[in-house]
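Of the protein chains in this complex, one is absent; all others appear in place.
Chain nomenclature is as follows: A, B and C, assigned in order of appearance, with residue numbering initiated at 1 for each chain independently.
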Amino acid sequence: MKQRRKEKRTFNGNTFLLIITIGLFLAMYIAGMVVFSDKGFGKPQMFLNLLISNAGLIVIGCGLTIVMVTGGIDISVGSVIALVCMVMADLMENKGVSPYAAVLAALLIGLAFGVVQGFLISYLNIQPFIVTLAGMFFGRGLTAVVSKEMISIKNGLFQSWAKCRIYMPFGSYSNKGKFHPAYIYPTVVIALAVLILIIVMMKYSKFGRQLYAIGGNQQSALMMGLNVKRTKFLAYVLDGFLAGLGSFLFCLNSLAGFVEQAKGFEMDAISASVIGGTLLTGGVGTPIGTFFGALIKGTISSLITTQGTLSSWWVRIALSVLLCFFIVLQSVFAAMKRKKHS
Amino acid sequence: NGGTSAGSKSPAAVSAGGESQTGSAEKKSGGTVTVGFSQVGAESDWRTANSESMKGTFTDANGFKLIFDDAQQKQENQITAIRNFIQQEVDYIVLAPVTETGWDTVLQEAKDADIPVIIVDRMVNVKDDSLYTAWVGSNFRAEGDKAVAWMEDFFKSKGRDKDTINIVDIQGTIGASAQIGRTEALEAGVKKNSNWKLVAQQTGEFTQAKGQEVMESVLKQHSNIDVVYCENDNEAFGAIDAIKAAGKKVGTDKGEIMVLSFDSTKAGLNKVLSGEIALDTECNPLHGPRVQNIIEKLKKNGNVDKKAYVDEKMFAADDTVKSVSAGTGKFDVTVVTQDVIKGRAY
Amino acid sequence: MNQKILLTMKDISKSFPGVLALQHVQFTLRKGEIHALMGENGAGKSTLIKVLTGVYQLESGEIRMDGAARPIVNHSPQEAQANGISTVYQEVNLCPNLTVAENLFLGREPRRFGMIDWKTMNRKSEALLKSLEIPVAPAAMLEECSLAIQQMIAIARAVDMRCKVLILDEPTSSLDDDEVEKLFALMRKLKAEGVGILFVTHFLEQVYAVCDRITVLRNGGFVGEYETKDLPRVMLVAKMLGKDLDDLAEIKSAHSEHRFEEEKVPVISARQLGHRGTIKPFDLDIRKGEVVGLTGLLGSGRSEMVRVLYGADRPDCGKLMVRGRKAKISKPLDAMKLGMGYLPENRQRDGIIAELSVRENIIIALQAKRGMCRLMSRREMDEAADRYIDLLQIKTAGRETPVKSLSGGNQQKVIIGRWLLTHPDYLILDEPTRGIDIGTKTAIQKLVLSLADQGMAVTFISAEVEEMLRTCSRMLVLRDGRKVGELSGDELNQETVMQTIAGGGEDDG
Partner (left out) sequence: MAETKPSVWKKITSNRLFLPVVCLLVVLLINVIRTPAFFQISIRNGVLYGYIVDVVNRASELVILAVGMTLVTAASGGQDISVGAVMAVAAAVCCQILSGGKVTTNAFQNPLLLAIVAALAASALCGAFNGFLVARLKIQPMVATLILFTAGRGIAQLVTQGQITYVRVGTYQVIGGYIASCPIPTPIFIAIGTALLVYLVLNKTALGLSIESVGINGSASRLVGLNSTMIQFLTYVLCGLLAGVAGIVASSRIYSADANNIGLNLEMDAILAVALGGNFLGGGKFSLMGSVIGAFTIQALTTTLYAMNVSGDQLPVYKAIAVVIIVTLQSPVFQEFLKARKVRRRRTAEGGSCG
């Protein structure tokens, strides 16, 4: 008696956006390869460099995605990087601690930030922005307390980690005709492993789905019998841990600790996440999106570097024009999708 | 903006890289040389002058192709840029590092790709010295030492070398090489002269606004300040305003507050001329011709000095102290006149 | 009656700033019974439930399960669930960004090797949805489902959890008769399995159809517990209101007669108006003093049709004339300026502005109509708010109380007040009586008729055909986004309407 409408949809709106994002990324990268073919943009190493430079960003972006999916935010990550790098450098260079212990310290610092911020946010119900803003101040200030000077990490073992190359079976020929095999650093392997782990967790674990539920409607999640506070707390703890781990990767890339390190990094991480389709209001977002968000940001700056004739201010403007173009395009696609839908 | 783009032709520049003009003619026949330059950013006038100097030197007309990258004060951006330069297979990499530390990995990559790296401005602190070919830049510690030596001589000649001298240090951005060198020099000076007292030390982040804010606060706590040691010109401007607003006088006499500064920008020298800044120690940004000089030498497989300090002058309001000896050498003190200011490029 | 006692609540009290929501309330639920909780809007029904499930902290009193000696306190819905209490709250509480299947299984997802087994979950959902005849795919996003579907999903979720106590707080308010029947069948089945069901509704017929026992609350106080068969309707109503209600059936008779002075020019007339994807082009004329009902099955497009009229959705074909003049309505404000008013169906999403006070919620539409610069004076606002609080008997601690702390029915009244205040010529009411108690419901119906008498044109949508029959002078029937019939005069009876809805009617087009 009743007319039934079967919904036949292979993917929903958010998956659609993700596909658009990936498509735009590919389009941009390929355009770069065509325009700058003479400047080595097409080399496989150029792409791998994108991963190498952004290993830390990918890991930290994953952490941010987790908290952003719950409707929160974490703007302390830049400071956590500075603090972790500084502490690691200080431990290894001034205190003679082994790199293993230093890595442990890095993870513990991240975890500590996660625990404290998570507690304030989920159990005391203080706004995440403010808590992590305080965390940002705190981390940066504490870095200066540890040391005001730059510390260069010269520890042999640590440097060997940083310089250990993993060669790929492919590569490219230089202008002089020499073959250079492409390579990555261990940081990339770690970052990709974390990425896959978090993707699986977000999609296939109870905890992961609860994060989405809370972000979608916290009140409902509570009424549906989820332990909202604990889940949120754990989200921040995990985010803190990933921030610690990401800082370690960052440190392997930069091999130094100093007060001004990674200033503004939180904005990079947040925008990577958002370009990848995460909503700041919560409930929507995937680590895979964040991964592509990071690659997109990397590609944009890579394009500008390769271009190489802009003056400082034009670099900033060009960066944001590309960013703007990208964001607007995304929103136009989203709007089209919405329109078609309703 | 005429002042800056003419940078490469300023007197200071010529003194360092005299043969640059002739060298370029010959370069054209040998094909263009690609230079990748990773600059810190455009955070100050000094930096802008530095960039302009590079751009003015490595022009197509001179036989160069410059790939300029602005890192927006982020080390990680510079590391990425250098990797990019390597993939572009530039002939030379010029690096003005944001920080001294953390260059081991990426410079190793450059070395593996057989690209010589020339460091400008700040030094890099790497385990293996062979990772870079040459360095050109300022010695911030020496700058500080010169200012301190001048101060010692000045007070001696005024007969105040036994009086207590209360000094305020308005530091630069914490962790910047310039801040570290200049602060160290002052602290060493305070240690050496038992009558000097460092009554306050606070960062003004190299900006006028912060310099002013910090000085305002310091003035409310201490009534008998003799010297304000500002680690760049902008901070000095702010400090001077704060001092005046508090109803005190800037100057070198007893009871007045003496302002020392660094950089010697045009604006700074104007303040020296008017007597508000007692001593302004130069920090020269015109590195373009010097780097070109090194590249020319490298092209001819010639030897280059691993480290080349830029000689920097001192500008004072009066000639109480004619020259100072600090560290390794003796340095003349220039008394600022209108002509001196006219001759400045930045 | 020595059925085993499942749950007892004794001497429960709860207060909010300025309100004593519950005072010494008793409630007992037995195994295998359906127990109705009745009371006016704001009587404290939802609050009692929320205290039971740990959404609100208990202030005094005690709760026992299974006749156990030790009282329990649920600190959170999670604990309540663990104690075997499963709940459908009055406002749909699901996550819009998740799929239907996830909403059904959130917190108890089927897993394999510790990982969520999506395949099994979707399969199970499919089966569950099918068994309840909910026409939606498990993989659909919840936010894309209509409110009624969402409500049914919430019910499905609650009943699928194996529980001892099932609580349904006004689950039927947006369901049509078919759905309600399905729900009842399900409730009876659970009852047979020994589940105790607490059921809140404002529909008396439903109470008498399924409930074994009734507990009545009034003004936060406990009135009594009765066997359904011992308590005739009039008595029940009297218990709820604390007084006798004047007869329900009478309201239309006096009025339906002077329906003839039809004016030449309709207030609203739509010609081939439509919105791609949701509503096929339709014609519609509504004259002064007329109450036109829209009826149809769930999702037949009633809401969509009025949204297009009001400009909430921009029509993409056809034209609209207001008082004979062609009108360009591109946004709701245009419609308001032309004298229209629209009470939306989804109160939470489109109606209340939760954190604003009752006063602000009432005056906001009039204020918007007047424009930015002409701020209403404070006195004017207060007077308007007080007038409608009084007229609609809105139960609130004061006019400055945030509207979100009102009971569901009272929130609805606030929104009705908001539109009455703008004195529209044409008022669209999309399920205005949802969640409204029996006393006020009649009052609202009367109000609608008296407004029509004063010359207002009204479009009335309701899930209750009976209610529409009582108020409407003409009814449009929709099916699948298409207008399939128009009934008036003698055709206005239950049977014909049902026939037309179901598609047995001969007049298509």
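Just so we're on the same page, a contact is a pair of C-beta atoms (placed from the backbone, for glycine too) under 8 Å apart; a residue touches a chain by one contact, two chains touch by 3 or more.
Everything numeric here is computed off the predicted structure, so don't read it as measured data.
Asks: Kindly name the visible chains that come into contact with the excluded chain.
Replies: Visible chains that the missing one touches: A, B, C.
Asks: Which listed residue, A:Ile130, A:Ile166, A:Val200 or A:Met336, touches the chain dropped from view?
Replies: Going through A:Ile130, A:Ile166, A:Val200 or A:Met336 one by one, A:Ile130 is the residue touching the chain not shown.
Asks: Going by the contact rule already stated, which one of C:Ala312, C:Ile436 or C:Leu469 would touch the omitted chain in the full complex?
Replies: Only one of C:Ala312, C:Ile436 or C:Leu469 touches the chain omitted from view, namely C:Ala312.
Asks: So one chain is hidden, and I want to know which residue out of C:Pro77, C:Gly107 or C:Gly351 touches that hidden chain in the complete assembly.
Replies: Missing-chain contact among the listed residues: C:Gly351.
Asks: For review purposes, identify every residue of subunit A that touches the missing chain, sorted by number.
Replies: On the side of subunit A, residues 120, 123-127, 129-131, 133-138, 140-142, 144-145, 148, 259, 267, 270-271, 274-275, 279-281, 311-317, 319-321, 323-324, 327-328, 331-332, 334-335 touch the unshown chain.
Asks: What is the set of subunit C residues that contact the non-displayed chain in the whole complex?
Replies: 18, 20, 310, 312, 331-333, 336, 342, 344, 349-356, 360, 364-365, 367-376, 418
Asks: Can you list, in ascending order, the subunit B residues touching the missing chain?
Replies: Answer for subunit B: residues 1, 3-4, 42-45, 48, 51, 171, 174-175, 200-205, 207-210, 212-214, 216-217, 220-221, 234, 237-238, 241, 245-247, 266-267 touch the chain left out.
Here is the rule we go by: only the chains that are shown with their structure count from here on.
Asks: If you average the CA atoms of subunit A and of subunit C, how many Å lie between those two points?
Replies: Distance between chain centres: 45 Å.
Asks: For subunit B and subunit C, what's the span in angstrom between their mean Cα positions?
Replies: 73
Asks: Rounded to a whole Å, what is the gap between the Cα centroids of subunit A and subunit B?
Replies: 36
Asks: Can you list every residue of subunit A that touches 2 or more other chains, as numbers and ranges?
Replies: none
Asks: Where does subunit B touch two or more other chains at once, residue-wise?
Replies: none
Asks: Hey, which residues of subunit B end up touching subunit A in the complex?
Replies: Subunit B residues touching subunit A: 36, 39, 41-42, 48, 51, 55, 66-70, 72-77, 79-81, 83-84, 87-89, 99-105, 108, 113, 125-127, 173-176, 180.
Asks: Taking the complex as given, what residues does subunit C use to touch subunit A?
Replies: 55, 76-78, 80-81, 87, 89, 93-99, 102, 106-107, 109, 111, 114-116, 118, 133, 135-137, 139-141, 144, 157, 178, 277-278, 297, 299, 313, 479-480, 502
Asks: Would you tell me which residues of subunit A are touching subunit B in their complex?
Replies: Interface residues on subunit A, with respect to subunit B: 39-41, 43, 45-46, 49, 52-53, 89, 144, 148-154, 159, 162-163, 174-175, 180, 185, 250, 253-264, 298, 301-302, 304-306, 308-313, 315-316.
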